[in-house]
Each structure stands twice: as C-alpha cells, then as structure tokens.
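Omission of a single protein chain aside, the complex is shown with its protein chains in their original locations.
Labels for the chains are A, B and C, by order of writing; each one numbers its residues from 1.
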Amino acid sequence: MDSERDLTRIQPGDIVLLSGHDRREFLVVMQPGAQFQTHRGYINHDAIIGSLWGSVVKTHLDYAYMLLPPSLEQLIRGVQRTTQIVYPKDIGYLIMKMNLGPGSRVVEAGTGSGGLTLALARMVRPEGHIYTYESRLEMLEVARRNVTRLGLEPYVTFTQRDIAAGFDQHDADAVFLDVREPWDYLPQVHAALKGGGFFGALVPTTNQVTELLEGLAHNAFGFVQVDELLLRSYKAVAARLRPMDRMVAHTGYLIFARALLLEEPEAP
Amino acid sequence: MDSERDLTRIQPGDIVLLSGHDRREFLVVMQPGAQFQTHRGYINHDAIIGSLWGSVVKTHLDYAYMLLPPSLEQLIRGVQRTTQIVYPKDIGYLIMKMNLGPGSRVVEAGTGSGGLTLALARMVRPEGHIYTYESRLEMLEVARRNVTRLGLEPYVTFTQRDIAAGFDQHDADAVFLDVREPWDYLPQVHAALKGGGFFGALVPTTNQVTELLEGLAHNAFGFVQVDELLLRSYKAVAARLRPMDRMVAHTGYLIFARALLLEEPEAP
Amino acid sequence: MDSERDLTRIQPGDIVLLSGHDRREFLVVMQPGAQFQTHRGYINHDAIIGSLWGSVVKTHLDYAYMLLPPSLEQLIRGVQRTTQIVYPKDIGYLIMKMNLGPGSRVVEAGTGSGGLTLALARMVRPEGHIYTYESRLEMLEVARRNVTRLGLEPYVTFTQRDIAAGFDQHDADAVFLDVREPWDYLPQVHAALKGGGFFGALVPTTNQVTELLEGLAHNAFGFVQVDELLLRSYKAVAARLRPMDRMVAHTGYLIFARALLLEEPEAP
Partner (left out) sequence: MDSERDLTRIQPGDIVLLSGHDRREFLVVMQPGAQFQTHRGYINHDAIIGSLWGSVVKTHLDYAYMLLPPSLEQLIRGVQRTTQIVYPKDIGYLIMKMNLGPGSRVVEAGTGSGGLTLALARMVRPEGHIYTYESRLEMLEVARRNVTRLGLEPYVTFTQRDIAAGFDQHDADAVFLDVREPWDYLPQVHAALKGGGFFGALVPTTNQVTELLEGLAHNAFGFVQVDELLLRSYKAVAARLRPMDRMVAHTGYLIFARALLLEEPEAP
C-alpha cells in the first residue's frame, strides 16, 4: 500500500474539491493541460497537480480555493440531479445492512440521477460491479455522465429497460430498488439474487411499505426489516452547543429482506 | 467480473451465517475438513461447501440451519465484545462522511473489541489498510482474534500504544478516535493526516462534544460538523405497520472535521 | 386568590405523594382519622395534615417519606391500570390542540383505566365536565374507582355503552376517541360536537391512520392534522449530560380535526 507515490500530494486523475471562502465548492478531476473555470477566475490543473492536499491555490483573479479530498457526501452533492437523491445517511446504512463492499455484485433500479450508483460503484471497486436499470433514456444519460465524470464507468453497466422484463443477472449479492411500486417486480428481483441474497428498497409513504411487505410475504423473501434513520445535526459551537433549528424529517422508509430458496418455504 | 466461479454456491474461505429456527445465529468461515459444533449437533464444513447460498443443512441431530451471507451488521454482532461496539448506523454514516472505501488508509484508536476495525477493513481492502492503536494489550488481542477469525488480518496493523506518543502514519486519509478524551490527542491526529484529511470521533456526552470542539478550533481543524443518527425500526407487519415500542435513544455524537495545513490559518 | 388559608401546608382533601428513599411512591388523599399503611410501617394522616409541603414524615418503623404535591404525570402513573395508558406527553399536547381547559365539555371513549379521564377532569373543573363512554363494565368500574379516589367524580359522567349507539351530548367542545376503529363512529362523533368542535384520536398503526383519514374526509370533518411526539429524556448529570440509552419509540399517532357544519360542504 505505501508505494513510493507521495500520498500527500494531488495526482493526475484525483478528484479534488475546490472550496472557496464564499462556501461554494467545485469537484474537479485533475487532467494535465486542462483548465478550471469559475466566475472568480481560472486555474490551470497543472498548478494544482503536485500540490499538497489541503493547500490553497488562487485563480488569475487572486481568489483562493482550498484543495480538499471530497467526502462521499460531497461527491453525491456534486451530481447533476434531475430526481430526488438518496441521502448519504441512507446510503451508509444500506451498505451496512446489505454488506456491500469491495467485490459485491449489485443490481440497482431505477438509476435516477445516478447518485446511489456512484456511491455504490466506489464501494465495490475494483472487483465488484453495479448493474443499474432505468426505463427513461434521458435519466440514464444523466447518470452515465455523472458516473463517467468521476471515472467510475468501468464499474457500472447501464441498461435502459422497464424492469418488468427482468434483470440479466442471476447471482447478484444484492438488489436495491428505488422505484415507485417495488412490489410489482419482486419475482424479477428474486430471480436476480443468489440464495440468501440481500434485497433493499426505499419508499416514502407508509402505504408503500404496507404493499411491499405484503409482496415480500408472497414472493419467498424472509428476514424482513423496516427502518428509518433520522439525522440530527448540531451547531458546532463549543459554548452554545445545540441542535440545528430545522432538520429533514423524512427521506424514506428502508425495507430489507433476504431471498429465500423456493424449495425452503418454512423459513422465518 | 463474472468469472467461471459459481457465485451462487458456498466456497472455501467464505463466511457463512448459520441461522436456526430458534433465531440463534453463528458465523463460520468455511474450511475443508473442519466441523461446526453446536448444542443442536454438528455439521461438517464439507457438507456446506458447494451448497447453494440460502439452502438448508441439518446437524447429525437433524436440526436445520439456513446458510446465509452475513450482513456487515451480523458480522459485527458476532464479534467477541468486551467493550461498547460502534453501531452499524454510525459506521455506515462515518464511512460516507469520511469517504472511506477501497484503497483508503485509515488510522483508528482505540481498537476496543475491533468491531469498527473489522468493518473498516472489509471496506478498504484489498488496497487500503487500517492502522489501529490500543493501549490495553488484552483488548488488542481480543480485537486481533475477531479480525483474524474473518480473514481480515492482512488489512490491519495492530499497535499497542498510548496514542499520546503519536501515530506512525503521516499521510493517512482519515483518523477516527473512539476514546474518552479525544481532545488530548489532536496534535497527534493532525500529524497523522494528510492535508485536508478526515477526522472523526464518537463521544457519548455533550460535555465531551464541547471540549472536542474547543480542541479542534485550537489545532488547525476546519469544516467541523456534529451529527447524531437516530434509528427507528418498525414492526414489519403489513396490516399493522408501526414503530417498535422501544428504541436505542442514544449511541453517541459524531464529530467530523478536516485537517487544515498549518500555513493556512485563515481557513473557515 | 391569596386566602387566609396557608398554602404551604397540607390540608384535608389534598392529594399527597409520599416519596421514599427506595424510590417507591404512594398517592394518598388526606382524610382526618385515616391511616396510611405500607410495608415500611404506618403513618396517621393526622400526622401529615398541617405539615409543610416538602417536609418529611416517618412511619412507626422510622422509615422516612417526603410529602410532595404530585405532578399530573404522577397522578396518572398511580392509576390502577388494566389497559395501555395515554402518555402524559400526548395528553399535554392534545389539551393544547383541542383547547381543553377550565369549563370545557369533553366526550371521551373508550374510558379504559381512566388515566386520560382523570387528567381531563382536573383540567376542566370546576365548570367543565367529562362524559366518558366504555362498553366493558369492569373497565368502567376500574376507571370510576381511579377517578373517585382522587375526588374527581363530580366532574365525570360514566356511561357503559357501545358508542355505535351514539353519545348523549350534542354541543360538546371536543370528542376524543381512544378506540381500535375510530372511523366506525364518526357520524356519532359529529352529532356530539358543536360546529367547529374538536375531534381527536390516538391510534398505534399507520394503517389505522389511513382508515381514519378516509373516514374523516367522508364525514364532514376538516382541518385534519396527524402528529406524533417523541419524548427524549436525558441523564441529569451536569458533567456527563447525555440522552438516556433507551426511550419509548412509539406511543401512537395523534389525529386532530374539526367538525364542519353539514351545510358548508366547500370548507377546507
């Protein structure tokens, strides 16, 4: 791991978060010869490559940007979005519940803007893979651009399809559905999963949870769980520590289950 | 990615969750020739290897276990614990906030029972590494056993040390402290991180948050955030959907920050 | 208001909370000549009457009890209960939402153990009144004993009835239902309320909320709201302030609405 490469300095191909004093942030993939343009002036990538992580560069108009490694949250926030994005709190949790990590083979639908696709691709590389399905071509192209921009396209297969027609995989470790009526596709999900494989879904309403629970019971899924996560952030002031005044009260209900082998109907 | 290997069947080296109808669960790493013993009878690993994931095996006393891939939550729950374990909801979130994934180099203290160590090791492998520090030798040995049992020891370096003496790393992507007085070690943390690197900590009381915030402000950290996550689980019954009666109300406050380069004192 | 009566001393008829060092608490209504018996010995009421509120009395076995005015929470906790009790957090909130206070005329069903009945009776006296309905006679008798024990029976009318048969009131300020299928009784509720009167209900499941919302829409109710309250308690330790480890995660969903006059169908 500790190669001769200097890990404290920015390399070509690195994704850099440029953070200005005006709190505006930009994600840039370092390419020798390229130029970063902003309303505050431009900076040549070559002036950034080789710099220390955490250092400051200035535009030709003398405006300063700090050079930071982005968090996954910042990567997702930087996505060009045309749909609701899955929140980092929910992504982190589903990664734990579905045991996603290096080497996992994951099926996802719908792709949407690709925020979750991107997060999962980073988690499963280099040996794992994300197979993502989306019926709307224009959405799929947005997602593909978002994923490609961060250099993650080798780890993602994009398929335009109504998933009623089924998935091409049959031994996936996990399937995650972020669609309006996930209960309509449970036989297809089951066929895509290996035995005991992880199913996950995110739905906003209690009515959808109820419909999905009924569907899971009739489609050989077991070990069903329903969770929601509330994120409460604090004002980070030592002498006046207190929660923020307002918070996001709801992103969605997370439902998890396991695909049971069909010859084992007595499972819990 | 899709090698000729049959991904739907259990292979030597796989970690299998054996789940009984009595809701007792066991984590077993498959080793040809080995035997799994339980109060319900024994099973030879060779009778499991080659089975379909999700299928059921029986002990010589005819007690049935379903063979499941474990979730990360189940892996952590299986840890021999002598200390409070970091909860999966918090691990998932800190992975997102600190951008941990394949290839990350992470410093952790204290090791405790190694539950977080294990989760992080699975996330950063094969190219990344966890450097974990613990002052109590007996704890370190517990953690080492937990990590080794799951075959993750190649990705972890265990060091017995009072971290007041500092860390051996100087270009870590992230440092996470799960110690009682994290504010005492902030210079050491700063020295271990690359510029802009991620700092995280978990503390249970508001007084500790206040002390840590004061420490961060005096030790060249910026972009400070304080969060907590509440997990609310539901009874997964379609016709009577409702939250569980009781929940864990508090695991800890999560504090995140970035190491600023010292020559840049004016950062936010 | 400031009569010649010494408000700092306990009077006949006062309800006293006797609080022991073993954290056991007893509610006793002061009656000259009566005796309070406990496993720690007995005390004559006459030894308590005339004492300062907050002072300490001892049993004949020399065990000490502090003499406190009870909170409404403690009054409710002291109820002989054979059913789930409405929690104080929910009672306080429904009092605000339904504008209950001195003089209010409130219809309640079902009575259950009378915990809510008792709390409401204290709030509306001396001019207001609670009309409470319960189909199970044995429950009604439990509730009557609980209410009578605290001297609140002048403010409560108990009726044994299946409320499908309707209520006797027609100009109530508010109706509160704590029954399993409140949507079955909405015409009866509407008939009991004055125009614009307050309807409230408590149900534990999301499915019940959905059914009730549908019922309200078809029975001339408007201004519908659905709320839930989460109570998070802290360990009251100055140097280690933190939430309790566990909390009640769910008591129920509170639904509020207003009875619309039937000739005004276009109301919101």
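Please note the rule applied: a contact is a pair of C-beta atoms (placed from the backbone, for glycine too) under 8 Å apart; a residue touches a chain by one contact, two chains touch by 3 or more.
The shown structure was predicted, so the numbers you read here are calculated from the model rather than taken from an experiment.
> Specify the residue from the set A:R5, A:R23 or A:R246 that touches the hidden chain.
Spelled out, the listed residue whose C-beta touches the missing chain is A:R246.
> Among C:P88, C:P182 or C:P204, which one touches the chain that has been omitted from the display?
Touching the chain that is not displayed is residue C:P88.
> Among C:A34, C:A47 or C:L72, choose the residue that contacts the chain missing from this document, as touch is defined above.
C:L72
> In the full complex, which bits of chain B touch the chain not displayed? Write them out.
206-207, 209-210
> Contacts of chain C with the missing chain: which residues?
1, 6-8, 19, 21, 23, 52-56, 66-73, 75, 88-89, 91-99, 101-102, 105, 119, 122-129, 170-171, 173, 194-198, 206, 209-211, 213-214, 217, 223-239, 241, 253, 255, 258-261, 264, 267-268
> Against the chain that's been left off, what residues of chain A make contact? List them.
Counting only chain A, the missing chain is touched by 204-207, 232-233, 239-250.
Operating definition for what follows: only the chains that are shown with their structure count from here on.
> Among line, ring, star, complete and other, which best matches the way these chains touch?
complete
> Since chain A and chain B are copies that touch, just let me know if over half of their interface numbering is common to both, same, or not, different.
same
> If you average the CA atoms of chain A and of chain B, how far apart do the two points sit, in angstrom?
20
> Return the residues of chain B touching two or more other chains; collapse runs of consecutive numbers into ranges.
206, 232-233, 239, 241
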